[in-house]
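Only one protein chain is missing from this complex, and each of the others stays in its spot.
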Amino acid sequence: MFDYIWLVPVFPAIGVLINGLLGRRIEAVSKHLIHWIACGMIALSFTVTCVIFYQLLQLPGDQRFYQVTCLDWIQSGVLQTYIAYQIDPLSMMMAMFVIGIGFLIHIYSIGYMWEDEGRYYRFFVYLNLFMFSMINLILANNYLLMFLGWEGVGLCSYLLIGFWFDDEANAIAGKKAFITNRVGDFAFLIGMFLLFTGLGEHGVWSLQFSEVFTHVHYLSQSQATMICLLFFIGCTAKSAQIPLYVWLPDAMAGPTPVSALIHAATMVTSGVYMISRSNVLFSMSPFAMGVVATVGALTAIFAASIGLVQNDIKKVLAYSTVSQLGYMFLGLGVGAFAAGMFHVLTHAFFKALLFLGSGAVIHSMHHAYHKVHCHDDPQDMRNMGGLKAKTPITFWTFLIATLAISGIPGFSGFFSKDEILWQAWSSPQGSWILWLIGAVAAGMTAFYMFRLVFMTFFNECRAGEACEHIHESPPSMTGPLCVLAFLAAVGGYLGVPHALGGSNLFHQFLEPVMGLGDGKLLHDATQAASHGVEHAAQAAGHLMHAAAGHVAEAAGHAAEGAEHGGESMFMEYLLMVVSVALACFGILIAYIFYIRKREIPAALAEKYSFIHRLLLNKWYVDELYDLVIISPLRGFAYFLWRGVDVGVVDYIVNGVARVVGWGSSVVRYIQSGYVQSYAVSVVFGTVVLLAYYFLKAL
Amino acid sequence: MLEFVVPALNLKAILPQLILALTALTVLLVDVFAGKDGKTSLGGLSLIGVVAALVTLFLSRGDFESAYAGMLAVDGFGFFITLIICLVALLSILVAISYEKVCPEIRSGEFYSLLLFAAFGMSFMGSASNLIMIFVALETMSISIYVLAGFKRDNLKSIESALKYFLLGAFASGFLLFGFALIYGAAGTLDIVKLGSFFTAHPDLLHQPLVMGGVALMTVGFGFKIAMFPFHMWTPDVYEGAPSVVTGFMATGVKAAAFAALVRVFFVAFAALQTDWTTIMWIAALLTMTVGNLIAISQTNIKRMLAYSSIAHAGYLLIGFVVGSEIARSAILFYLLGYAFANIGAFAVISAMGSKGEEYNELSDFQGVGFKYPMLGLTMSIFLFSMAGIPPAAGFMGKFFIFSEAIKAGYVWLAIFGVINSVISLYYYLGVIVRMYFKDPEREISIAAPAGTLVAALSLAAFGVLQMGIFPSYVWDLARASAKMLM
Amino acid sequence: MIDNQSVYLAISIILFVIGAAGAICRRNAIVVFMCIEIMLAGVSIAFVTFSRANQSLDGIFMVLFVMAVAAAEAAVGLAIFVLMYRKHGSIDLDKFNLMKW
Partner (left out) sequence: MLRDYVPVMLMMLVGAGFGVVAVVLSSALGPKRRSRVKKETYECGMTTQGATYAPTPIKYYVVALLFLVFDLECVFMYPWAVHYKSLGVFGFVEMVIFMVVLFVCYVYVWKKGALEWE
């Protein structure tokens, strides 16, 4: 069955072809056919994936690696590239949940996009195209094919963000996403070139993962660092990290299923996937890893801080996505690749759920407003409230997701987030600062997520007379919600850490792929075990001053733990407690602010109006970029256009063109149209040739 | 004096050509015996024949031999040329079937059988390894095409083009023959392989007037067929006047066949003289592409424009000829195939641009076509891109192979001129696309909806162009293998 | 004495040149075609000459083919001329330049 892996990307491609070429006609016949084709294709490729995944599980862990070469792609000199796919735990894990969630979201879109007349088929074409590219990205066994997918998903995200392009804001958002991503892609490309040549110097002309990673030791430290950093820049664009995260919040202009599928669950995690795919490469360069970790942590807290005050329901989720991605990179950065991927998985579940839930809310709101011809913003939480009763399914599923993302024990988010935090503390690349940032960010996350829930579902309805028109969305939308809710709830038990008596299945599963990376880290760990202890001690000390009261006593325990010579197990429990405590603290505050004493937020905004405005305007980052980068570029471009291009180049070009045209209009008259003049030219040529050759003969 | 060996009757070696000829004869008979209804089946019949020829071509591939006492060289080179010819014939017939609507005259046995006979001659030119054979094949091709060119009996332009092509063609083949005669006089044989060994064996005889005159006159003869400057003058008139489908056929098939013969004769028979002909061919290549591109710019009739552009393409191909390395020869083959796809496709579109009786060949008629007839517009753009050498089309890879090889072999200037020329050519190729998409029609033209066969032809050609442009490795490997096997 | 070969060769060349010159100068299509035939005749003589000189048959066969082909060309050519005459009322080559430039 492994050899049929190519079916997985081919099915969506077929979908694209059918709907893309005949879509308009099919839609004229029946809209149902459209989504039957689209969803059917994804279902097919999901089945294939499942079978392959099952067979993969049958194999013993060390044999779980298989490559299938489908086509010659580029054969030019030393560069031999193939359309070839790789089956190993990592890729299959990604494929499983990407295609699975993709399928659910296809179903969901049926309900969500139903009213969209005339463009219905186009939406599904784009979705299928996205699945195709994403699958290529995941299953590729070489960087070039991966890059193809990488570009493909970028394109689809552009197309889908601007799906309702008749509203210019959406079109602009799409452009922003595309351009920002181009920056990253460029870095990625350069990195690839460096890698190709760097290994090529040692006779390994290949971009194939297996090749590259077995010969990676040829690379010098500096080369590795350079390549890793460039790759990481690529990731900052694709996965919305500082400094290139700016496109993601705007990307919410797209239809909500898109935000769920592309800008929460799958595409944005491809950066994480790429790094953990290249873990061998990255673990060669501690510096790069450090950068990854730091950027990740900063992004996590930075985005969370913005999320605190946003009022657009999707914006909040967007920023939470950014900050969760920050977590993942934090995990990767401290060498916990498996943990990072684990968070990718759980995050995919609950974040997709959150978006779909918000989609359902928006859907209901929109309909309600539509009924009463009111043009308020259906995405603004200030217009919502009290939906709990009206949309029960949405509410409960949404609540589960929120608990998961807040890291409440028992829900999926808890395990993954907690593992990352623990690694951030304990692993040799980690440090207590990273942990602290992470923990605080976790607290903030809990706060703003519950703020969201409270504002949306609790209290009285603020939608005016539209209220009584609000009701639950169609089953095609609620169905996926329930499935995802289930996953979001229990998904975490794949990776229960040893500390909690679990046997981290997930970790073991990815062992063969991450092996090299972690192996190196382990041997680092041994020599850095002592550091761990010091960390603990320092942490305890600092925590005293740092956190709130109950944190402080926890820190007391931390100190003890340190005395016991890095009793890591105990330490892990402790940190767990602390982070959970922080989360609960966040929830508590949210509860107070938005249920009990609802005047407080306003008052605070009043009191610290500066900070409030700062956060509300996203730290003015967009404005900053505009000032520092965009407008100077604009000016320069304008100069090039008016001054250089129009002024100088055009004159030259047009001049040349005019001369050539004139020459042409003259020369053409050689062609008199008389047969015999042509015969003469033949004779003339003959004479010349004869003369030439006879001169040779002399 | 009179002894000679009786060659084996090796039908397998010529199976594809044989099938072509038989089909042609069958078509003739069907035409006269079957009545009105039979006429409609002629196209399909010849189509079947060509497909059969293609199949047998691939089945009988690989055995590399010299058949009929050295008359034929059944080698990779011949294989590839025959492949090109069969594809060309296939596409042309597909187009012709739908072209019957525009120009009813061609719905007749003569048309299809002549087309097949021409293809028959062409494919033999590719594998003929004896000057007699080359001459006969060349005439088989030419005579059929003289008639085809004048097939619109009531159209003065068509007749005129037939006349011009006929007179000049006969004239030029006179020169060719005289060249043959002189070479024969010098070496005493007409067998290309023997000639090659003779000249390598007697370098002292190389520079006697007989040989030199012979080479010169043969250059004239072949140069005429491939439309090399200054023997190119017939091209625009003939291409403009001939029925569009015939134009597409001769623009690709004749060029391929003539180039094949040229390469075989010069690289097998006159390999020893390479240093002598290189210089003059260098100049010829430069002038050919420059003149072609230059005059093409100021044309208003698209067929005429493409005629000049085909002259320019002959120039690019001559670059490969000048370089002359094995890779360059494979590049020529690759380029020929890509050019065939693009050019026939373009002429297919042109042939679709007409309703019963009249055709719209003025450039201005293409204004707005892109939106009015999206299929035609899209495919036409693909073909023009390919001819202009813009990726991801076959033309780009072809130019890339030829120019890069030229640079490797040290003909940097030639390559530079080639690139400059392709830049010039952009001007008129893109001009058409601009007209198709960004200008409003001047006069109202109504054309029949493209018939199924035409759609098939267009998609096949477009597929070929893109396939060779995006995944060149298949065809390129094939061309490399074929060029290796040149007897 | 001068050897026959060069004499024959001279004749053939002369014929060829006469033919070429005629093909260029004459205006009547049929005459032009006849001139081309003269060129071919010259070629044939050359072939026969060399065939005798080289003691090989190829030349002779070539001549046979040349004759046959010439006949075929004549057939096609005359057909074209007749067509011209009926459409155009003349076979004067100067009258045929609809297509130029």
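When the chains are written out, they are named A, B and C in that same order, and each has its own residue count from 1.
The rule we apply is simple: contacts are C-beta pairs under 8 Å (C-beta built on N, C-alpha and C of every residue); 3 or more make two chains touch, one makes a residue touch a chain.
Note that this is a predicted model, so its numbers are computed, not measured.
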item	value
Visible chains that the absent chain touches, using the contact criterion stated earlier	B, C
Hidden partner chain, touching residue among C:7, C:25 or C:71	C:71
Residues from chain C at the interface with the omitted partner, ascending	60-61, 64, 67-68, 71-72, 74-75, 78-79, 82
Chain B residues touching the omitted chain (full complex)	2, 6-9, 21, 25, 28-29, 31-33, 109
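The rule is simple: only the chains that are shown with their structure count from here on.
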item	value
Cα-centroid distance, chain A relative to chain C, in whole angstrom	77
Averaged-CA centre spacing for the pair chain B and chain A, given as whole angstrom	52
Separation of mean Cα positions, chain C and chain B [Å, integer]	26
Residues of chain A engaged with two or more neighbouring chains	668, 671, 673, 675, 679
Two or more partner chains touched - positions in chain C	20, 23, 32, 93, 96-100
Parts of chain B lying in touch with chain A, wherever the complex brings them together	163-164, 167-168, 171-172, 175, 207-209, 211-213, 215-217, 219-220, 223-224, 229-231, 233-234, 236-237, 276, 279-280, 291, 294-299, 424, 427, 471, 473-474
Chain B-touching residues of chain C, taken from the complex the two chains share	9, 12, 16, 19-20, 23, 29, 32-33, 36, 39-40, 42-43, 46-47, 49-51, 53-59, 61-62, 65-66, 69, 72-73, 76-77, 79-81, 83-84, 87-88, 93, 96-100
Residues of chain C touching chain A in the complex	20, 23-25, 32, 93-94, 96-101
